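Left out: one protein chain. Kept in place: all the others.
By written order: A and B. Residues from 1 in each chain.
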Amino acid sequence: MKKTATTKSAPKPKTKASAPKQETKLEELQAIRERKTVLMQGNEAVAYGALDAGCNFFAGYPITPSTEIAEILATELPRRGGVFVQMEDEIASICAITGASLAGAKSLTATSGPGFSLMQEGIGFAKITETPCVVVNVQRVGPSTGMPTSCAQGDIQQSRWGSHGDSPAIVLYPDSVKECYELTIRAINLSEKYRTCVILLLDEVLGHMREAVRLPDMANVRVISRIKPTVPPHWYKHYDENQKYLSPLASYGEGYRFHVTGLTHDQLGFPTNKATEAADMMERLRKKITYNIRDLVQIESYKMEDAKIAIFAAGIVARAAKSAVVMARKEGIPVGLLRPLTIWPFPDDAVRKMLRDVDVVVVPELNQGQLSREIQRLVKDRSDSKLIKIQRVNGKLISPTDILRKMKEGI
Amino acid sequence: MATIPQRIIHEYLRHDKKFPHVWCAGCSNGIVLGSIIRALAGMDIDRDDIVMVSGIGCSSRMPVYVDFNTLHTLHGRSIAYATGVKLHKPHLKVIVITGDGDCTAIGGNHLIHAARRNIDLTVILINNNIYGMTGGQCSPTTPHEAIATTAPYGNIEPDFNVCELAMGAGASYVARTTAFHTQETQNMVKEAIEHPGFSLIEVVSACPVIFGRLNKKGGAPQMMKDMRDNSVPLAAVEKLPPDKLEGKIIRGVLRKELRPEFCAQYADLVKRVQAKGGEA
Partner (left out) sequence: MNNYEIRLSGSGGQGLILAGIILARAAVLDKRRVTQTQSYGPESRGGSSRADVIISDQEIYFPEATNFDCLLALTQEACDKYLFDLRDTGTLIIDTTYVKNLALAAENTFELPFTDIAIEKLGSPITTNILSLAFLVKITGIVKEASLKQSIAETVKPAFVALNHQAMQLGFDLAEKYGK
């Protein structure tokens, strides 16, 4: 490795004093457990959100930049009698959490792009079998190994379409350490309520960023758990269509000897090739999401009331966008921000309204257009509105001034 | 075979739901299923406490027919799903039904790591030496020079010795039998379920319709006879000269030893951590 000759390089590290990743000390964990205001990483907040939502089963495989989640749960789950297991790969991890969930666990795994790609078949299985579980994907630069410690938002479309076949997705996207905690709880809650695999997308910077956070008292944490069947076992239908698409879920070992298969199945869960039953199943998977859009979609609107220009951004980029809004407003430019906390199902209605209200939409994102293509899909109603795309995939963040500059150039 | 078949069928099969089954006439899967059911019938385990997990393939269709907790998963991943079920509810008896392709090709990694952990799963690998469901492609246990649709000129690869693979990875109970030896299969299934640790039974089986036809094995009755004539019980191996063992299937319990079991180890860990002041 040749270095440029212009600078005298610093001494090689002789000590472990500054390993890039800090070992989480037990005293720190104690302060978090006691719910004091502490400096917390996004990944730590995910781990504690999972625990507070009742997660009692984690299976995973180490991968940067998500590993802290596994490390903390390896410490915390045994203390609480839950299971932590490091599996042989990410495929095994998604399978193990799905199996555990069918046995009654609230289960979660955490990974990054390469592992997320490996999990796709298992995610499809969890969706078709309507088994609650949560996959946290702390995104890094891809494709392939990419840049493991650099930030990207390249898995937005994969989180929606990554598994083969049509299967609607619930995907949440936080933008702060506190929200990492809150949306992890929400992800687990939604997985239990809607009986599906919910995905939480984090940006690498957020996973490793530290902010002051005080976890709420448990009394103030809203926790949802799956509805258990009350009917006798021989009446039990694993996918009961009469239950507003959110049907009760039995667990293995409780007397309801049900069948679960990745094959297209009927209401009882048995495989079927009948066109009507296949159609019913697919409709059920679709409708339980589309009929509940209001419950699922969360969106933050910042200074949009009088905005003529809207920035649409998620995660860490939305924070740059918010700074850009503040800067632009100081210069008298009427800019607002629309930020999806739920990225899938896509907030079509909110975006349509935004497109009606403003003349220019700016979409900054750390990929090559995965969010802007959704805006473009909706923009066709209004051909005169202008779309400014800001895209970056080199591992660096988009800064507030980048947004401001491109916005001014564009308008 | 002493129990009344009719009663067992009614108790253990979803006879009113998902029959007729998908298996071809002459297939060994039903015979193995019979052995499993008779083993369980003699064991006094509540059906609610049995979970049968499988992957993809002919044998992996078995769970749909039995009245247990059943889980028909992805190709190759049955052991990984079973690991999740077992770890969350260790009191459940988890039986994995898998095939040669499912377990040793696409699922090989999960097999070796479950064996290494010594997690208390009972893996019944029904080895028919071919991918039957998809029409006869070569598998890791297709014999050298045998014909498969993806080895039309004969298989040039050596085949896996599945039992040795499992033993090498650390499985604490490993046995081999054939579908012809129904009583032996039944005994092994019982022993494997009772064994506290990772157990694997390789049941060499006959696929007359696909493997048999491609390789001119002479139909189902002939293939059953071959399993009888071409296998040697472990106890007899030492007495036979090496040339008599050429190409023979060696049947018997190849390993049975006690080693710390994974779920028990985990329970101990939890106890140890909680004793040190972790909240319950």
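Basically, a contact is a pair of C-beta atoms (placed from the backbone, for glycine too) under 8 Å apart; a residue touches a chain by one contact, two chains touch by 3 or more.
Note that the coordinates shown come from a computational prediction; the quantities given were computed from them, not determined experimentally.
Every visible chain touched by the undisplayed chain in the complete complex is listed here: A.
Of the candidate positions A:Gln86, A:Thr290 or A:Thr401, contact with the hidden chain is made by A:Thr401.
Note on the undisplayed chain: of the listed residues A:Leu39, A:Val223 or A:Ala279, the one touching it is A:Leu39. In the complete assembly, the contact with the undisplayed chain comes from A:Glu211, out of A:Glu211, A:Glu241 or A:Asp359. On the side of subunit A, touch with the chain left out of the figure occurs at residues 6-15, 17-18, 20-22, 25, 27-28, 37-39, 147-150, 205, 208-212, 316, 319-320, 322-323, 326, 397, 399-401.
The rule we apply is simple: only the chains that are shown with their structure count from here on.
Centroids built from CA atoms put subunit B at 38 Å from subunit A. Residues 14, 17-18, 47-49, 51, 53, 63-64, 67-74, 77, 80-89, 91-92, 109-110, 113, 266, 269-270, 273-274, 278-280 of subunit B touch subunit A in their complex.
Looking at the complex, you find that subunit A touches subunit B at residues 56-57, 59, 78-81, 83, 85, 87-89, 91-93, 95-105, 107, 121-122, 125, 252-255, 257-263, 268, 270-271.
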